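See below for the structure under consideration.
Note that this complex is displayed minus one protein chain, with the remaining chains in position.
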Amino acid sequence: MCLSVPGKIIKVNKNMAQVEVGGFLREISLDLCPEVSIGEYVLIHAGFAIQKVDEKEAEETLEILKKMAELS
Amino acid sequence: MLEDKILLAHGSGGKFTHNLIRQLFLPKFFNPSLEPLDDSARIINQEGSLAFTTDSYVVNPLFFPGGDIGKLAVCGTINDLSMVGAVPYYLSLSFIIEEGFSIELLKGIVSSIHEMAEKTGVKIVTGDTKVVEHGAVDQLFLNTAGIGWIQSGINLSGKNARPGDSILLSGYLGDHEMTILSQREGFKFRGDLISDCAPLNDLVQKMLEVCPTIRCMRDPTRGGLATTLNEIAGMSNVGMVIEEEKIPVRESVKGICELLGLDPLYLANEGKLIAIAPSEKVDQLLEVMKNHPHGRDAQRIGEVTEENRKKVILKTLIGGHRILDMLTGGQYPRIC
Partner (left out) sequence: MKFIDEFRNKEIAEGLIKKIRKTSTRPIQLMEVCGTHTVSIFRYGIRGILPEPIRLISGPGCPVCVTPNEDIDLAIALSRQKDTILTTFGDMMRVPGSTSSLQKEKAEGGNIQVIYSPLEALKIAKEHPKKKVIFFAIGFETTSPTIAVAILQTKKEGLKNLFFLNSQKRVPQALFALLQAHTVKIDGFILPGHVSTIIGIKPYQFIAKDFGRPAVITGFEPLDILQGILMLVQQIEENHSTIEIQYRRTVREEGNPLALKKIEEVFERDESRWRGLGLIPDTGYRFKDSFKEMDARGFDIKVEPTREHPECLCGGVLQGIKTPFECALFKRICNPENPVGPCMVSIEGTCHTYYRFA
């Protein structure tokens, strides 16, 4: 029920931000996730940022996955 | 079973379009030249065949990055002729114009048509002009017919694919449809996204020179790659397997598709072709394609199979499989 995609914050203007997903630029609302900075990644759903993407957790997940798959 | 009203889905190039053609038009107009429903009809005699096609252009907006309705009309008609192996010669051109349309804009469209005709060597030999009241058309519609000649020995048809053949794609998918959507919705990009609108006649002739036994060529317009491959699989009664990781899609098109929940395999293209060819000729064909401005990103994306007849199977990025169906009614952006 929830198509959401991670995008990079490019610009911030009060409660709106411009995000980028693979070169596609979009204006979204920060009303649900106000504390963002340029360069951070957020989950985008229905025109809103709904949560920040924790880059450290993402890296750790990938490391765990590689171990689980016995690749590292 | 037909609906009682025309829906937008009937124009999308997918299942609804097919049903309308097969259940309403084909029974009334049936004849051997129409029946194969290839991109152009072939009217055959001993020296070769006449190729004859028609098309209408209703794109909105009329002008877009990479082209306009005029360029689209010439390229689209040339491509329909090229897909059956014909050298395109003559076009007819009919304008249906809304009253109040700007002459300046019309001049721009006419210039585009002139430029593309000069570039490709086709001649506009007959035409028609109608002007209708405000609201009867959306600014301007174009209709074309095209005539070309197919040398004897060239036999391209959707019925000819055989198990063991290779499936080639000439480049990136989705550029045209996403350019149009972006213009309508005001989408922005880092870098450019432009329509791939292009004439493929020269590329096709060069491919036929190295491989006159190409089975079939099609340009994946409305309905996209998936629909076009399903059409061929159905007509030839074969199966197909294609590999997701071999299919080129630009980052920006991927970005829109991820965000809006669209599938690039169903998006319209206006300057790409699919070729089904004997596998022993693939290397030569790819070399010709990659050396051509309209085939630089060509790939072998899959093969024709004995199993799973009339079905197109996609081998996914992670090695799974899914059935790639024909487009049903048209894609909507989704949140789920």
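First chain written, first letter: the chains are A and B, and each begins at residue 1.
Rule of thumb we're sticking to: contacts are C-beta pairs under 8 Å (C-beta built on N, C-alpha and C of every residue); 3 or more make two chains touch, one makes a residue touch a chain.
Keep in mind the model is a prediction, meaning the values are calculated, not measured.
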Ask   = Which of B:Pro88, B:Gly239 or B:Gly255 sits in contact with the chain that's absent?
value = B:Gly255
Message = Can you tell me which of B:Lys15, B:Lys272 or B:His294 touches the chain that was removed from the display?
response = B:Lys15
Key: Touch residues of subunit B, complete complex, unshown partner   = 1, 5-9, 15-16, 19, 245, 251, 254-255, 258, 260-261, 311, 314-323, 325, 328-329, 332-336
Query = In the complete complex, which positions of subunit A touch the hidden chain?
reply = 1-6, 8, 21-22, 29, 31-34, 41, 43, 45-48, 50-55, 57-58, 60-62, 64-66, 68-71
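By our rule, only the chains that are shown with their structure count from here on.
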Key: Whole-Å gap separating subunit A and subunit B, where each centre is the average of the chain's CA atoms   = 36
Ask   = Where on subunit B is subunit A touching in the complex?
value = 187-191, 250-252, 254-256, 258-259, 261, 334-336
Remark   = Listed in rising order, the residues of subunit A that touch subunit B in the complex are 1-3, 5, 7, 20-26, 44-46
